[in-house]
Structure formats: C-alpha cells, structure tokens
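My questions will all concern the structure given below.
Apart from one protein chain that is not included, each protein chain of the complex appears where it belongs.
Chains: A, B and C, in written order; residue numbering restarts at 1 for each.
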C-alpha cells in the first residue's frame, strides 16, 4: 500500500486518475490539490465519485505531498517543472501527466510550449513513460514523463514498422482523430456541445505540440530522424483516439507477424487479425490499445489503425501502469476494467 | 464459485452481463447461447471482450444449461417462459431479464405483451427482483423476474413517497427519458444514428408496456391501486434513464428525511442533497440509482429526479445484484465499478 | 426593402438572425455590432456565412443604428433596456430577443433577473411578441419583446386548453427539454461537449427565469392566476425544445377539435393528428411549432407534446415573423425554409 497524491485534480485526467486509483488495491489516496477549489468535496464536483472518494480538494500549500510515496501531476503544462524538484528531493516519486518532461531537446520544448523550462536539469533524468518501450527504465525512475494521448496511439501503431526498417521513414503520415475530452475541462467556445457536436474538423494541421514528441520517439526507435506529417482532427465523441497511419513499404516483410511478435507479451496492446477495423468504443474506459493492419489493393502503402481511450491508455491509465512498474506491483493492478460497450 | 449460463447473449443486456460477470469474483461463466450466432466467438462480436471472455456462442440445444447453478435469460419476451420450467426442475435457479414473469395478473400481461403465457403456474412463484423492496424473498427465490429499466427508476423515485401516504396517489405523473440502448440491439430504422441523433421525442404516450409493471408495484407499495400517467421519451444518449416524477402533496412531511431513511442501508441507492440535479452520466456503467427532491416555489407539487444506467441498475447490474442475494454473496460483489465520467 | 441592424451578433440568436435575414427578400442588413469583435468579418467568425453576409462587426458607437428602420437586440439581458429609448426616439422600431421587456411586473422582473430595470417606462408599451396571441398589437408596436424559447413552446402547447377553461389551471405541469444551444455561445464548463454529450439532466427545477414569463402569459390567457410547475432539462441535441405538458381535465371537450380550430389560420403552428409524437428534428432550422395531444388510458390527464427549434420559432425566426407583421410584409416572408431532416 503506497500513499499517493494528485496535483491538479479538477480536469479530466484528474477525475480519471481518481476513478482508477479509487479501485486500485495498493494505493491509498492521500491528497488532491486545487488552488481554485480548495475545500470543495471532490464528490461534489464529480458526483460519479460519491461514496467512493471522500477527499476534499486542498490548497497545494496544505497538501503535505512530501509525505506521499508518489505524486501525479494532472496539471496544465508548466506546473510540474516548478514543483518536481522539491518532491524528488523529499524522496517522492513523480509521474507527470503534462508535457513538461517529454521533450529531451530543451530548445525544441521551449519553442513549442512557449515558455522557459524551469527545471532543465531534470529533463535528462526524466524517463519517457511508454512501458512498451521503456519498461526497464521506468522500473527505477524517480521522474516519469507520461506520454501524450496522440503520441501513445501513433507510437504504438508505428513502432514495429519503424523498428523493422522496412518502410520509408522520411514520409510517414499520421491522420489522427480525437474525442473532445482531449481538449480538457476548460471553458472554451470551440469545444462547447453546440460547436463540437454534429461536426468534424481538422485542427493544428500546420503544427501541433504532439508532433515533436512523436517525432522524437519515432526517431529514437528508427535510430535516425524520421519525417512525419501529423494532422489531428476533432470528432464528436467524448473519449477515444483513432490514428490512421500510412507508410510506404521499402522492403517486404510479414508485417502482421511483426506486430504480433512485438506486442506478444504486452498486457495492454492487442493486435487484431489482419484487415480488422478497431473501434474507439472497443477500448472505452479501459487501458488498452488495439492495432490492426491493412494493405489496400496489395500495394506498397501499409495502413495501420490504432485506437486508445485518450483518458486511460492516453493519460491516467498509462500513469497508473507506470506507477505499477515503478513500485513493483503487478503491472495490471487496478487496470483490469473491461471496456464499456455500448 | 458458481457456474452461470446466459441464454440470448447477443443483445445489449447480454453483453453487459458479460462485462459484469467477466469481473465477478465468484462466477464462472459456462455457456452463452445464441441460435443465430452459434460458433461465433463472443469476442468477435463484441471486441471489447477480447482477452476477457473466451467463450463461443453455442446453440441452445448444446449448451448444457442444466449443469449451471444459475441461468440468466437476456432474451426477447416470450422465451424465458417456455424454458424456465425445465431448468427449475433440474435445480437451476433462473433470473429472467425479460418481462415474462414481472406481471402477476396473467390477463393483463397477455394484453400488453400480445401473446399467451406459456408458464402461468410459475407467475405466482416468480419474485419481482427489486432488492430494495423484495430482498428477503429474493434470498430464497428459484425464479426472479428482473425489473424493467423504467420501472426501476420510477419505483425507486416514488417508493418512499407512496409508502408515506402523504401524496395523492391517484394522479402520479412519471415523465421518463431513456437512452437509445433501451430499445435493444435490433436493426430498426427509428433507432438508427441518423434518426435518433440530434433529436428528442416522446413515444408510447398512449400506453407503454412498462406502465402496468410500474402500476402493479406502486399499488403494492400503496396498498391500493394507484393512478399513473407515464410518458416515455427517447433522448440521444447511449445509456441512462432520467425519470422526472410529480406528485401532489396531501399531507406535510419531511420528505428529504423520508428518502434518506428509506434508503439508508441500500448500497445502490444514493439520495442527493435536497435541490440537486442528478445527471445520467453520474451513474454511467455503474449499478447505482441517484435520487433528488425538489419542491418548486414551495408549492404542493413534489418533484423527484431519479437516474440509473438502464443497462446496469436497469438490467444486467440488477440481475447480478439479485444473483448475489440468491447465492448469499456480498450484495456488492462484482458491482463496485465507479461510474465512467466524462 | 427596409434597413435592419443587429446589436450583439456573436451569439447563436445573432448568427441565426443572419442566416434568416440573409435570405429575406425585403431586408437589407446594414450593421451588426459587437464590442469585442469590432473589425472582424462576420464570415470569419461564422464560416457558414462566407459569400452570403459581407459585413464586419462594428463597434456599437460606430454603427449608426438610428438610420435603420428596425434594430434587433440579440444581446444578454440588460443591454436592450439601456439602448431602446434612444432608438425609439429616433423613430427606429425595436425587436428585443432578450428578456428585458417580457415581464410586465417590474418587481418580478428585477427579482428574477437580479438587476434594476433601466427603462421601466417602456415596459408597459412593449408588446409581447407571440403572434398567435398578440398579432394585432404587434402590427402597430414600436417595441416588441420577443418571447423566450421555453415560453413559446409551453404557451403554444397550453393556450387552447387554458382558453377553453376545461382544465385545472392551478396545477399545470410543464416538463421541458432543451437542446444545448439554448444556453448560448458562452464558454462554460457545463455545456462543453464532454460534459453535455451522452448525458441528460434536469436543471433549475427549483425556479427558472422562464417560469414567471410563462405564468404571466398563461394567466392572461386564463383571466386569472395559474399555478405552474416548470422543470427544464438539458438534452444532448444542438437545437430543439420538446415540452411535455400535463393538465387535469375538469370538464369534457373535444380537445383535438379545440386545438385545430385555435390554430387553423396560423402559418407556423401545426396540429398533428391525435396521438402523434412530434420530434424536434421535424422542425429543425424552421419556424414551426408542432403540437400533438394524448389522453393516456382515457383518464383525466391530458398530455400535450409541443416542439420548436429554440433558435427559430423560439428566437430568431419569431423575431423575423414579428418584423414581418410590424412592417406589413407577408408574415411568412423569409421563413419558408423546409426543416432539415435528417
């Protein structure tokens, strides 16, 4: 039983962490902070948690997070980098669900996120928390940078292909579609129901913050820089990411076998039979990525379909998975929910 | 550990039973039948169950249901009444999620359901499976008639009021709204996405099959016949029922206290603070009913708001709750999922 | 051809006015104001208007509204009452889509709207713009108070019944459901897609601002005060209101004939055959109210179903209808769009 805290619990990744940790057998939730909502019962803001989470939000100053074994940051970008150092120094492990420690190139991070990095000395130490790539490093990490939602779906879809060296990595295409919860629980006009419902659109086609993160990770996998065109879209679903990935084949291989071998021991990646079409609802509210391959008309373009729940495998679930690894728990502990369908 | 079977597992109550039983610590799922899909892997039809439910659908004839301890009927009306007798004779307990055994007045049942009852001798034996009313009878029942979704939401909302004798029971009004999964997984035009989405309508205002069921149960609670106007509506959500109930106060009482006392020991009924507005998503995918009271302008009309997930507390979850009671398990076993929000 | 202006054009009633006026044969749109968006092309904010509305938003100070024949206020409550006097003095007619002039009892208005009325002397002059009730007064009005969306649906549904004197007007019940655009184009958390989608809830059950408006108008129709319980709900559709109305019959009458006679000459009220269920999509994007009657189980409760598009017959369309009457145009001019289904 470890003691865990959450910084910034009023957003969607926060409430999802609460849902998952509230059912986790080895975690005692000690504190959840919110500057704006200090004193409010968590269950008053999120009635789904009535009778299940009895905490009040507390002011960050009063949260005694240094007494926790682990602190999750479910905060906007820019917060974790200011507070991680003190927690680490107090012997607290940190899983940051924001983007503060995902990008290794500080200048690149500062360009895309528009601020100066407050803890550059921690960037190198931070482990990029995609267990399917970095499981061993996560095991001994003090500071884990939990991947973004798009990056999780796109990486898991592309990885076996890129590691195989069989495709043209200079012209990868990722056409990705996200549910609206991906935009967070912020009051903004463009994500209002009357704006986002019965509507489909691309956004950030010229450049999205997840691009450098995906590019960095795929380049590491390839051993050299990859070229990637990444176009995100907003689809009127609450949860879910669907990535449709295109790569040109340079060299023949048994791609289906490649994927099955790569993910054989992964508890949270499910390779569907060749030619399947995974649906976002097939992973709704669960920590799973489902992947399927297509080769239209037997041509030289391979199509990979990859789905996750952006709030689970794309955020809170992956954070819990990282926690399980960091503390030597069963990697699946607290993450065995069956997806909710319909 | 008991052995359970499901007859008719291709509908929404079927897949929801699978989701819940697949996480239940004391149930081994032995067989799930489908005439049309015999041989198909359950997880091929419902990819959300991949890796979690390894059964194939089997033909009813080959299912050996008589070797089970319990059989659930998740079938269209008219099936359970033909098959229950043989199972009961073989010592198998039965929970029927269809309407075959809900109405005690056989003629009334035959009028509303348009067929002759095939097992009239079992009607009297069947226990109406609303644990908040019949827990003791359920404990020793062989045959449980699992309540309808609307009847669950409306009864739990009205019960304390009617038992109190403080309102005019001759003119109760239940304005109820259901998500589209309530119509089942049948190919019909009026529940197509392009018909039901971005649309709201009443249906069955002249008379809906759940009316006699609700009326029967409220009359039992009142000790005399009640008068009820019941208007169901279709709202474009997947899961959820919201019942808005109106009753005229005949005699003053502390209604909030009444509700809190009535449901104090109920694990699955949550009485919100007076003046709250429960949302259907606050119970999404969980076995909970949340209820709240209003007294607009301090007048003589009491308004009760009651929400459930029609597939859980309104169907499969309640069936599992009944099973837990019938077999002496913890009543909450397998039913502790936290609602999925957002 | 008249010259029209719009004050406050960045909300949903504003853009809907633009859609309707952009297709109106006798209106030249001269100015649309917005303090925050002055200089922005209307079509940049609302790309649906590209090539159809060439105006820029202008600062209210620069709009020269006094040169218009008519000004629409599509503003938050509290704006029109400060500006109407000057326009009327300049000979400009005014249709106010906000609530500033709807309530005749100033103290009542101030109580519900939480501010002091800035133009109390205009309250009496303002004509409540429900053409089905006040057509003759609208014809000669200088200042029209365009009805609220709920009040339009509820009044058109209840009017013939109340005028008939055949029902108990002390205990009317209006259970109303609104699409999310009714909350306006304001950035708020509770109307975000991820909050309002796949969710149904009541709100304001204890008291909603449209209650006094409906009560006032129904009381005028009845010739004495009515008692009304009004419970609004939020349903995940963009446009549409569905009012389910309940009244206890005091005296028998041919209610269907009553409704058909009452609305026989009304171009925008459609009485469906007895026992029909009007859907909100059957009026989507059109200036129509459809009404249907039910008498469940032949009892003494009459149920009326009434649907409108909250942005059209419930706001901008009714405003254009009022304009047509005020200026002697064909009442249907610019309002002949066929509803969009599916």
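Operating definition for what follows: a residue touches a chain if its C-beta (ideal position, glycine included) is under 8 Å from a C-beta of that chain, and two chains touch if they have at least 3 such contacts.
If you're wondering where the values come from, they're calculated on a predicted model, not measured in any experiment.
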Kindly state which of the options C:34, C:98, C:197 or C:217 is in contact with the chain not pictured.
-> C:197
Contact residue for the chain not shown (choose from A:2, A:220 or A:303) = A:303
Mind listing the chain A residues that contact the chain we can't see here?
-> 171, 173, 175, 177, 179, 194-195, 198-203, 205-207, 227, 229-231, 233, 235-240, 242, 244, 246, 248, 275, 277-281, 284, 294, 296-297, 299-301, 303, 305, 307, 342
State which residues belonging to chain C touch the missing partner chain.
-> 12, 15, 19, 22-23, 46-52, 181, 185, 197-198, 238-239, 270, 272, 278-279, 281-286, 290, 311, 336-342
Kindly note down the residues of chain B that lie in touch with the hidden chain.
-> 12, 179-181, 183, 185-189, 191-198, 236, 238
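In the analysis below, only the chains that are shown with their structure count from here on.
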Indicate, using Cα centroids, the chain positioned nearest the centre of all protein chains shown.
-> B
Centre to centre, by mean C-alpha position, how many angstrom separate chain A and chain C?
-> 45
Could you put a whole-Å number on the gap between the CA centroids of chain A and chain B?
-> 36
By residue number and range, which residues of chain B touch two or more other chains?
-> 198, 238-239, 278-279, 281, 284, 342
